[in-house]
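Shown next, in structure tokens, is the structure this report addresses.
What you see is the complex with one protein chain gone and the rest in place.
We just call them A and B in the order they show up, numbering each chain from 1.
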Amino acid sequence: MLLNSFLLLAGLLFCIGVYGVLVRRNGIMVLMSVELILNSVNINLVAFGAFHGDVGGEVFALFVIAVAAAEVGIGLAIVLLMYRNRLTTDFAEADMLKG
Amino acid sequence: MSDLLVAQNVFFGLIAVVMLVSAVRCVTTRNVVHAALWLVLVFAGSAALFILLGSEFVAVTQVLVYIGAIIVLFLFGVMLTRASMGDDASVASEKRAMAALVAVLLAAVMGLALFDSFSDTRLVIDEPQRFGVVSDAIFSQYIVAFEAVSVLLLAALIGAIVIARKD
Partner (left out) sequence: MIDLLAFARPPIDWHAAAPELTLLACGALLTLVDIVWLERAKAVSATLASFSLLAAMVPVVTLAVDGTDRAMFGGAYTVDDFSLVMKAVFLLTAYVVVLLSTDYIAKGDFWESEYYQMLLSAVLGMLVMTSARDLVTIFIALELLSIPAYLMATWHKVDLRSNEAGLKYYLMGVFASAVLLYGMSLLYGVSGSTMLSDINATISNSQAEGLLAVVVLGLIFVVVGFGFKVSAFPFHMWAPDAYEGAPTPVTAFLSVASKAAGFVALLSLVFVGFWDRSDVYQPLLWLLSAASMTGGNLMALRQTNAVRMLAYSGVAQAGYMLAPLAVAGESSATADDALSSVVTYLAIYAAMNLGAFAVIIAVARRTSSAEIDSYKGLFRYAPVLTVAMTVFLMALAGIPPFGGWFAKFEIVLALLSPGTAWGVVLGGVVGLNSVIALYYYARIASYMWVEAPPDNVQSSSPIKVPASVSAALILTGLVTLAFGIVPQWVGHFTDVSLL
């Protein structure tokens, strides 16, 4: 296997995630695109870790997974609160604050 | 080329195609539930890649946390906010085109950089990484990060309950 095949796959996932963040208007959908990016990061980390024979990459990936879980948890709490108050999860429609 | 290497390459190709198609569908589908289900395929694909790379522990964690917890959270979120269950509000096509342009340019730049640096670097996976080595590293060199992440999870738990509960 080539190291680059993993890195290129991760790179493409990263770009797809960035596209998603740019076009999505629904908070939950934006969050899913961010998860795509985090996933590409994990592929990078584990592939580099295997390449260098270093355990740091795997440990880093595990930490990223743990933090991603916390992020999604609080993100959905905020989306839920917003929905209860405004009946929308569309953050582009949220326009109380100018700018 | 040994049989093992051929098998590894074939599987990598299959997994990569599935992941890319699912990722693209995940960011283009108009239905939130479908997007979450496409995301499951991407996560499962990465878990398979981690096994190919010999990182079984990360693969298992990926399945447990991402597919087992995060996707379920997403689906809960979608269910509890029923209004957005259906179509995502449509986005102007110019904005889509701009975003696609940004993504393609980014992909081109990153692809060039990666080809330039790691053009034919081979990856040899002889045996899976041992769990013990991973945990030793977490509890020695990365102990500060480990303790900090436990505080983080507690803070996120308390905060999320405060924010999400009805009062």
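Note that in this section a residue touches a chain if its C-beta (ideal position, glycine included) is under 8 Å from a C-beta of that chain, and two chains touch if they have at least 3 such contacts.
Just so it is clear, the structure is predicted and the values come from calculations on it, not from any experiment.
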Residue of B:V18, B:A100 or B:L152 touching the missing chain in the full complex: B:L152
Those residues of chain A which, in the complete complex, touch the missing chain: 7, 14, 17, 21, 27, 30-31, 34, 37-38, 40-41, 44-45, 47-48, 51-52, 54, 56-57, 59-60, 63-64, 67, 70-71, 74-75, 77-79, 81-82, 85-86, 91, 94, 96-97, 99
For chain B, residues in touch with the removed chain: 109-110, 112-114, 116-118, 130, 132, 136, 139-145, 148-149, 151-152, 154-156, 158-160, 162-163, 167
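The rule is short, and it goes like this: only the chains that are shown with their structure count from here on.
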Chain B-touching residues of chain A, taken from the complex the two chains share: 1-9, 11-20, 22-26, 28-29, 31-33, 35-36, 39, 42-43, 46-47, 49-51, 55-56, 58-59, 61-63, 65-74, 76-81, 83-84, 87-90, 92-93
In the complex with chain A, residue positions of chain B that touch it: 5, 8-9, 12, 16, 19-20, 23-24, 26-27, 32, 35-36, 39, 42-43, 46, 49-50, 52-55, 57-58, 61-62, 65-66, 69-70, 73-74, 76-78, 80-81, 83-84, 88-89, 91, 95-96, 98-100, 102-104, 106-107, 110-111, 114-115, 118-123, 125, 129, 133-134, 137-138, 141-142, 145, 149, 152-153, 156-157, 159-161, 163-164, 166
